[in-house]
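With one protein chain removed, the remaining protein chains of the complex are shown where they sit.
Going by the order they are written in, the chains are A and B; count residues from 1 in each one.
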Amino acid sequence: MKLHLRVWRQQSRQSEGSFVTYEADGLTPNMSFLEMLDVVNDRLTKEGQEPIAFEHDCREGICGSCAMAINGEPHGPNAGATTCQVYLRSFRDGQTLTVEPWRAKAFPVIKDLVADRSAFDRIIQSGGFVSVGTGQAPDANAIPIGKGIAEKAFDAAHCIGCGACVAACRNSSAMLFVAAKVSHLGLLPQGQTERKQRVQKMVAAMDAEGFGNCSNQYACEAVCPKEISVEMIARMNRDYAGAVVDQI
Amino acid sequence: MKLDARIPAGPLAEKWTRFKANVRLVSPANKRKYEVIVVGTGLAGASAAASLAELGYQVKSFCFQDSPRRAHSIAAQGGINAAKNYQNDGDSVRRLFQDTIKGGDFRSREANVHRLAEVSVNIIDQCVAQGVPFAREYGGMLANRSFGGAQVSRTFYARGATGQQLLLGAYQALSRQIGLGKVTMMPRHEMLDLVVEEGQAKGIVTRHLVTGELKTHAADAVLLCTGGYGNAYYLSTYARGSNVTATWRAHRRGALFSNPCFTQIHPTCIPVTGEYQSKLTLMSESLRNDGRCWVPKAKGEQRAAVQIPEGERDYFLERMYPSYGNLAPRDIASRAAKRVCDEGRGVGPTGLGVYLDFSEAIGRLGEATVRERYANLFAMYHEITGESAYESPMRIFPAVHYTMGGLWVDYHLMSNIPGLFVLGEANFSDHGANRLGASALMQGLADGYFVLPYTIGDYLSQQKPRGEKTDGPAFQEAMGATQARTKKLLGVNGRKPVSEFHRKLGKTLWDTCGMSRTKKGLEEGLAILGGLREEFWKDVKVPGSGADLNQSLEKAGRVADFLELGELMCRDALEREESCGCHFREEHQTSDGECARKDAEHSYVSAWEFKGEGKSEVRHTEPLSFEELALATRSYK
Partner (left out) sequence: MTLERLGFETLFSYRSGGILTVEALESILFLAPSLQTDDFLMNKEILRMIQSSIGRKWIVAVTGVLMIGFVVVHMTGNLQMFAGTPDKINGYAHLLKSYPLVLWSFRLGLLATAALHIWGTISLARENRIAKPVGYAVAGRKSRLQVTLTSVTMVISGIILLGFIIFHLLHFTAQVVDRSYASMETVVGGVTMPDVYRMVVTGFSKPWISLFYVVAMALLFSHLRHGAASVWQTFGLRDRNSAQFIEMGSWILATVLFLGFSSIPVAVLLGVLKL
């Protein structure tokens, strides 16, 4: 199997980038997309060129490191999968693939396909937690939590922070990411005390990072590898209004 | 060298309570004068950093990933054990302690394991309070599932992503402290050396992975929470970035490395499909509840699985272990699979695989029930292999997935270098020669939330805060050594990419120091690795510069350390002339092919001392004494 690659190469945050074409040959359909990049990189290394920088770690879809758009689609063609879970059988022999880093002002490119997603960490630092110190917890079964609530909270908490939502959004909005955390903690009894101030602080932090605004097109939901529902955004919008009313 | 584990006196069940009652403390006003470096942000690192900052210490936290949330604890699937006895099925701290010691084949410390069992209950409380969405019953109470090596249901879980949820809990606690300014977080920093000043750990050298800047950081104590070294095998269920560099660099600075040959190999992983393969994916052990493992009776069978008649199939686990059958423990099942493959009866294109067949279960329960139980796993299998396990059996093969060995620590989790603490998978302490399922998460969080915050005070209360100055000779020397090494890696300018060395290292370790080991094989392995290490420094190609993001350079440094570690793993395996848990020496087996432990000679923890470049490491031992539990032989027949 053979693929033509057009890969975004950019030396550093400051420098201009451009597409470079590579031929990837001798592939098999059972190879993962990232393994194909490994093969290309080994060849580039042998030729004395710098390999393509890209982020990856667990290669099983949970760490959220891998982040690239394949033919304009964050994480590639398959629903519910991260880039590392894309296998070459998803492509046609001889197909041309254009590979780009996440595109968003809040995620500046560091090198090649590596973008800086630290804005997400700063949003969590602004309030994406329950303020409970080690050792302060009551017995785990002291507060019953309905199975449905726990499941829904899990659905939200399953976010891997990969940033595909931002990458897919025409406006680079981080609403799905922020809403997932707001909903996860807002659904559980443990998160109630800080619920109002959490949404207020996290939205303020999100705005300050330069993400765009949601225009309700739901590309985020479509590309989310954990298929997190935009219901979470609705919930956040409601919580936010609640926080405003609370101020009054 | 005399290894003092500093285990408190008194009856086992009271040791930890007594320790806490008598431990020296640092007053609240003084805590802020102490700096603590925490390397790694997995369960152990994030929980420790958050807890120490809550106490008032100044914490600097480092991780090589772009965010602390990406540490590999995130990938743990199954669950976390705790002796809550919420199921009223007879669980207790004592029973969890017993199961863990036995599961580890009596090669761990009683006092540490008992403490682990004690604090396990606090972990669940803490995580629930943080908002970890554990599975619940309809009544709103926490649900439990059963796991291998236990006769009670004590495993708490959050679907198939327990590690993720626990890590996010710890990450959020850490994030809160970062937001409050109490933790300085330094992501994309890799620790490349430990600074030992006047015999005490006082700092580290890091490389900023984006700018390439090398920098020294000083502190009053250094915590290594840097995970396991299973990636030495190249193919494993570890994340690609998981590495031994932090602990290995500390080892080269004098920290003893314990039980390096104790590697857990998990039986149910998706087999290798080709040379290019970069990663092995675990399929939950739960599949063995309904799946039957088999291989063809005949060697070199060419027919597709479904065409092989029943009479020509060998259900080897059921044959070898009739009472446990397909649910034999991990190390046993893995070895059995290896044995049938070695006989030439393995399946799949590489011959390294066995079938895990659900046709009997589908016939008995109906496809709908099987789908309901395992749909997500079948889907994952399909995603990776392109095959449907409803139509033909899955192919599975064992894969490296955890390392019980690690830096030697005492009861305080402090290594033999004062001020250097080691937590989680990076230390050797709690799992002996085999870890039970759902115990890794428990240990990481126990160390970080509930053990270290107590024990570190005992050390720091005896130290004067040293301040942030990094101009001492020890710092300069470490900095110089790191600069030289980086330069050396970039300067080899050979022909082969790092991955070629890594693959060869992995294959050698897998073949000689994997599921079963022999004296001859290990000696051969040592010879190959010695040559490979030499070749590496002559022929490795690291393109690019040290002054920016250079993933080849990162990999090269890590593989160079793995190469050295690989030799130590083989030596440790060679010198442990017995079989125990994961460590199966073919020379030491019972007549029916099981582990033959030699308690009289080998009931110890090995602890290797680095003696300098090109010199043989020296092995010390810490004898293990079992006061509470009688040494017994495991049997699963």
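Please note the rule applied: a contact is a pair of C-beta atoms (placed from the backbone, for glycine too) under 8 Å apart; a residue touches a chain by one contact, two chains touch by 3 or more.
Just so you know, these numbers come straight off a predicted model, no measurement behind them.
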Contacts of the hidden chain among displayed chains: A
Among A:49, A:118 or A:217, residue touching the chain not depicted: A:217
Per the touch definition above, residue among A:9, A:103 or A:122 touching the missing chain: A:103
Touch with the omitted chain, as defined above, among A:27, A:88, A:145 or A:230: A:230
Residues of chain A in contact with the chain not shown: 6, 19, 69, 71-74, 77, 79, 98, 100, 103-106, 168-173, 175, 200, 203-204, 206-207, 210-219, 221-223, 229-231, 233-241, 243-244, 247-248
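Here, only the chains that are shown with their structure count from here on.
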Centre-of-Cα separation between chain B and chain A, whole angstrom: 27
Chain B residues touching chain A - in the complex, by the definition given at the top: 47, 50-51, 54, 65-70, 72, 74-75, 84, 86, 122, 124-142, 158-159, 161, 164-165, 168, 171-173, 175-176, 178-179, 185, 187, 210, 237, 239-241, 273-274, 276-279, 281-282, 383-386, 449-450, 453, 495-500, 541, 543-544, 548-552
Touching residues on chain A, where the partner in the complex is chain B: 11-12, 28-32, 34-36, 38-39, 41-42, 44-46, 48-51, 53, 55-60, 62-65, 81, 85, 87, 89, 110-111, 114, 116-118, 120-121, 124-141, 143-147, 150-151, 153-154, 157-158, 160-161, 184-185, 188, 190-191
